[in-house]
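Note that this is a trimmed complex: some chains were dropped, and none of the rest were shifted.
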Amino acid sequence: MSGSQEAAQGADIVAVVRGSPVTDVPKDLYIPPDALKVFLEAFEGPLDLLLYLIRRQNLFIIEIPIADITRQYMAYIEMMGELQIELAAEYLLMAALLAEIKSRMLLPKPVEASDEEEDPRADLIRRLQEYERYKAAAEAIDALPRLERDVFEVSVDASAIEVKKIYPDVKLKEVLITFQEVLRRAERSSSHQIHREPLSVRERMAGILARLRGGILVPFSELFQRQEGRPGAVVSLLALLELGKERLIEILQDEPLGPLQIRAAGGADDG
Amino acid sequence: MADVALKSIIEAALLAAGRPLSLADLENLFSEAERPPPEDFQRAFAELAEDCRRRPVELKQVASGYRLQVREAFSPWISRLFEERPGRYSRALLETLAIIAYRQPTTRGEIEDIRGVAVSTNIIRTLLERGWIQAVGHKEVPGRPALFGTTPEFLDYFNLKEIGDLPSLEALIDQLDQPSLDALQQPSQASSDADPQSSQQTP
């Protein structure tokens, strides 16, 4: 916000014309041409301008002195036209409406319809009243305490809060069903053969590789668990042979008939 | 749980969430077995509101739930925190918003009839982008124009719990029917630039 604007805010400025604030709307019709444009731009439309003209004279809307108001309104419009300032079509439409109302009021009323005849101003009065009501409502809304201006939302850091992650439930059956779908597809394409090694061998292969992580050397014998008995030993042996065949491990022997040592293929650099 | 006061848990949640929380949101902080009954929550809200009296925040119930907010009295300092002053809204935008708020659901055509001028697409877009209004349907007339209504975010933003909390239109009319009201004769009234709010805003 610039300094000049801030200073100007103290006074009731209506507009800033070429840098100088205009602090009051002129009382009479003479308005400097530059100011007139700004002045008119301050209105939200013909209804707003009419309301201003009425209220300036301290009148009720229902008492709208149509001749007087029409004259003033037309004077503004004509000045705008002379200055070749482009006017929104709505202003011209309102000028036409006012002229029509004025002419209807000048016409002598037909005798037979005197009671029924609606005041030609009635519709305009209704519109002005309705517009003024919403104009006031807009001001009321603007005056409500609002976020970011009057009151402020709060928030504090919540990084100390440990957030548990919730995982979806999965049933084994779902896994198997989707796997069957994979098998079905594989069968159809038939280019992919799914090996039929017993599962326990595949898992043991993964288990052995997990033990060999970090490129460590593990003695062959340590890969067998006594408590698993003979079937376990067979599974481990098959797994080691399969790993060897797939070149996933290296089997080392320092000397003939020496102890066998196993490590992951790729050696010690393995992370 | 017994040793942690419910009001503290509510306060912690409102502070951590950074958005209004409904009673249901707050109830969901507890497992079903531990969930306090609604009357305990009501009591805790009252205690928390009381605690806040000595503090710069207040407990407020708005459309989408409860929230803690910095009191209006602190805006002179707090507004300096934010480089960008929240844009003051033009009269055209506020009038459009007011017509939608009070007459919803309503169409752009009806807004234009009331205001006597065209409503720029820009204004409708801004209101939609701010999340203050939404299209709630279409009017079954030629062209099927969108019907607009306000959103809970609108109420939240303007610190209201429900649309009925808006100042009543009747009260506004009563004021208007007294042409001697100073406010109405002020030329400044006609000009958005001299809006009294503007001076009020600078701390």
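In this document, chain identifiers A and B correspond to the written order of the chains, with residue numbering beginning at 1 in each.
Convention: contacts are C-beta pairs under 8 Å (C-beta built on N, C-alpha and C of every residue); 3 or more make two chains touch, one makes a residue touch a chain.
Treat the numbers as computed from the prediction; the structure is a model and nothing was measured.
Summed over the full structure file, the protein chains occur with the copy numbers A x1, B x2.
Following the convention adopted for this analysis, only the chains that are shown with their structure count from here on.
Here the spacing of subunit A and subunit B, counted between their Cα centres, is 17 Å. Subunit B contributes residues 14-19, 57, 60, 67-72, 74-75, 78-79, 82, 85-86, 89, 91-92, 94-95, 97-99, 101-102, 114-118, 156-160, 166-167, 169, 172-173, 175-177, 179-180, 184-195, 197-199, 201-202 to its touches with subunit A in the complex. Note for the complex: subunit A touches subunit B at residues 1, 6, 9-10, 12-16, 24-25, 42-48, 52, 55-56, 58-60, 88, 90, 94, 127, 129-156, 158, 161.
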